[in-house]
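Down below is the structure, laid out as structure tokens.
Only one protein chain is missing from this complex, and each of the others stays in its spot.
In this document, chain identifiers A and B correspond to the written order of the chains, with residue numbering beginning at 1 in each.
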Amino acid sequence: MRYGMAIDTRKCVGCSDCVVACQTENNVPHGYTRDWISETVEGIYPDLALEIRSERCNHCDNTPCVRTCPTGASHVIEGGIVKVTHEECIGCAACIESCPYDARYFHPEGYVDKCTFCDHRVKNGQDPACVSVCPTHCMYFGDLDDSNSEISKIVAKNKVKVLAPEAGTKPQIFYIV
Amino acid sequence: MGVGGLVVATTPILNWVPGFLKDDSEIPDDSKLKRIPTYCEVCFWKCAAWAYVNDKGKVVKIIGNDEDQHSNGRLCPRGTGGLGMMEDEDRLTKPLMRVGEPGNQTFKEVSWDEAYDFIAKKMTEIGDKYGKESMALFHHGTTGPHFEHLIKAYGSDCIAEPAIAQCLVPREVGFKATFGRGLSSPEPTDIRNTRCLVLIGNHIGENMHNGHVQEMSQAIDNGATIITVDPRFSTAASKSQYWLPIKPATDLALLLSWMNVIIKEKLYDKEYVEKYTYGFDLLKNHVKSYTPEWAYTKTGIKPGVIRKTAYEMAGAAPAVVVHPGRHTVWYGDDTQRTRAIAILNTLLGSYGKKGGIYFPEKRRLPKYPHEEYVEPKWTWKDITRDKHKLAILGVTNVLIDYALPENKSDKKIKGCFITATNIVKSIPDQKKTIRALDNMELVVVVDTMPTEITGYADIVLPEAVYLERYDYARASQHRKPNVALRMPVVDKPMGDAKPGWMIARELGIKLGLEKYFPWKNIEDVLDWQFKKVGTSLEEMKKIGLKEFDKEDYLYIPDGAEWEFNTPTGKIELFSNLLAGEGYDAMPKFTEHKQNPPGFFRLIYGRVPMHTFGRTVNNPYLNSLRPENHLWVHPDVAKDWGIESGQEVWLENQDGVKTDFPVKVRITQRINSNAVYLPHGFGGDNKKMTRAYGKGASDSELITNVMIDKETGATGMRGNFVTFLLKEPKQEKKSV
Partner (left out) sequence: MREELITSGRMNPGIDPVLHGWHWPIPFYLFVGGLAAGLLFFAAYKYLAGKEKDFPTAIMIGPFVALVAIVVGLMALIYDLQHPLYAWQLFTTVRIVSPMSWGAWTLMIVSIVNIIWIFTFLKKIFPKFNLKQNFLKKVVSIFIEEKQYEGELNWDWKYKLLRNFEKFSITNRSAIAWVMILLSVVLGVYTGILLSAFNARPLWNTALLGPLFLTSGLSTGAAMLMILSKTHIEKFTFSKIDILLIVIELFFITHMFMGYLAGSEVKAEAAHYFLGGEFTVTFWINVIILGLVIPLILETMELLHVKIPVIIPGLLILWGGMMFRFIMVDAGQVIRYLY
């Protein structure tokens, strides 16, 4: 079992619904976010290309954030989901500094918070909140180990890339380009 | 916040028990939540949804109703963030009355009774002095019908909404003139089945009308060709195989040249045209001179590209959607431009065909029986149709004209209700609107937020937000007819706010109009209406949405005879309706002014996470985009020495300046003779703490209004601005 996400940048319109859905689903305090939208514009008018991406923790295979955590609060659970146990987090920011994607932040209550891949939904067979709400259906979630899963097929069939591969974290969110 | 969260918040010491409660326990399982049906009011797509409520009665999230054709179970960001409309602590919660002179910006809280008494007294005065017809209503959204009923019962039919004359009316008339029927909302474009989608200044993806966004994405999956015509590299343009970066204000030239190519090269649907249309030869002759080479000189689009895109459309026909757009009030020739779109669809044989434009169907809910309205002595039609013969609904700006002090006619607007519309921001020529409001003897604003418009009211009435109230059911058109229920999802509204239906009814009774309100409660009305279509309020509370079988055709069956509701019974390429009223029967190209030196065309549009100015203070949506940015091309920025993120003020061709500065975004996505300023920002009311002064408002800068002859709609894109690098001196009109 290896959970992952594929996001089709050809369909994403950058509406940020995934961001709001995550906030309401996960009770993220106002002014904080677990996911966000970035945009890359390349070229000279009128010869332009635009890539819009919905980004969040990549639930990396190689997790510097877990390695650098001095207390074990950051850990990996079933399916490769990277989580933080709030009660064990001393708030040292080591994990924040070690994530090349800046995917973690301090919850106002002092612990580090981040995307959980909505493990509380996933364990009930639901898609993560962001995936389930996306109006363009541009996000796919599932088991990358199962070659018959929709996500495996999508990743196999399309040209995909990951973010900042040079950081060596082996991200598990694939962007279809 | 769950138990775990509470412990953290109140007594951090207790957490010394490590791993005592795992973090996920904070997030309730969907199965532990109750869901209550509603439909979204953050924009007018009206997506049906479920509000999820926890055991403490707190709404935790809003999720689309899976059965709903508007949303397919997925709301847009604004709908998902709709919670913020309710939670916003800046909301209006008490009726407010202006203190002292008109124009004075201080208000005092009053009781509902005082407010009603004041309004009833004033309305009676106005009725006695000028006639009841002088009371107007400006409205938008689902609250509108409650007040429409009140105003009609009172004896006036001067009713208008910016969502018509500042939005879609040219298109409705352009299509009506062609096909005998408008499009209405949601637009019945069969995007999910199309093979070619043509978007002309229609920025789906930023314009988040849910169904369109979803279907465009399906079209991408299906490998459909997308052609986008926009001077700006819109999100939709970035998804397109063809982006035609047109010179603003020249779209009609492009449309005519497409017709030229399609007719000349015999690419049109011959059978369809022969069978269903009227005036083809006239059209053929009419567009003969509109060659791609000619169009190139106007639009800047290369003839080769015009031809190639015409071939793409023809190749995909009839599964082509040349999208009619929605906010179609651009340059004053808008009925004609949208008619050109209708004609193009006809040539491609896409109207009434799969992958083109389908025939929607709706299940009308009958009106609860009440006393007939008294016939007013004059209505909006009498002051509008002399100039704009094809105006199909009240024209806001005409009502405004009739409220001005210089109006010499005996028909005058002397008072108004303004419900759920922010007319100083949505009707162009802000100063004129303000003068009209100042000249009225009574301005009642029914709103949820202290937006700009409340500053011009004599009385402000706080309405409950959509999540806190019942409204009339949604009985919308779609592929299948359906009805959807909105009911309160919380026990009671915030503060003293009341639902619109209740305000209208209570006021009606104060005005002695009880016979128009023969029901106690809107639930009675809803139940009665639902029963007429084979359901009930009780059932609807459980299912939220009911779909009915379709009775009419979705598409014209192949080869079928078909009667259109036009004078000839055919699709009119030559419009007898237009000709009969003395308008151009076929669209002609009109030249529009281009930038004066040193000025840039002001282009505006939507950001996906906001609806106009109604969401800018919403805590969720505000945090996504607290302010707008002015898009400026790098060359222009360089010329002016403007840096990215620098604040500038704008001044338009008439010397009007923005109240607030706006940060510049230097980007290749805009061409060098225009600037782009998303609409809705630059909030001017300090009581909206998150929105006040954030970004600049395009509304202030739209003072050159190009009136569409046929409909009276206000073309708003003929305005040019220049940059002011230092704060200009000006009179503040903040409220």
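Couple of notes before you dig in:
The criterion applied here is as follows: a contact is a pair of C-beta atoms (placed from the backbone, for glycine too) under 8 Å apart; a residue touches a chain by one contact, two chains touch by 3 or more.
All values derive from a computational prediction rather than experimental measurement.
Only one of the listed residues, A:C99, A:V122 or A:I173, touches the absent chain: A:C99. For the chain left out of this panel, the touching residue among A:V19, A:V82 or A:V122 is A:V19. Within the set B:K176, B:R232, B:R625 or B:K657, the residue that contacts the chain not displayed is B:R625. In the full complex, subunit B touches the hidden chain at residues 12-13, 15-16, 18, 609, 623-625, 634, 666-668.
Interface residues of subunit A facing the missing partner chain: 14, 16, 19, 31-33, 35-44, 52, 64, 67-73, 88-94, 96-102, 104-106, 110-112, 163-164, 166-169.
As a working rule, only the chains that are shown with their structure count from here on.
The mean-CA centres of subunit A and subunit B are about 34 angstrom from one another, to the nearest whole unit. For subunit A in complex with subunit B, the residues that touch the partner chain are 10-11, 13-17, 19-21, 23-27, 30-31, 33, 41, 43-46, 48-50, 52, 83-88, 109-110, 116, 119-121, 124, 126, 132-138. Interface residues of subunit B facing subunit A in the complex, by the touch rule stated above, are 1, 4-5, 8-9, 12, 15, 17-24, 26-27, 29-30, 60-64, 74-77, 80-81, 83, 204-206, 208, 210, 213-214, 216-218, 220-221, 233, 235, 238-239, 243, 245, 608-609, 619-621, 623-625, 633, 667-672.
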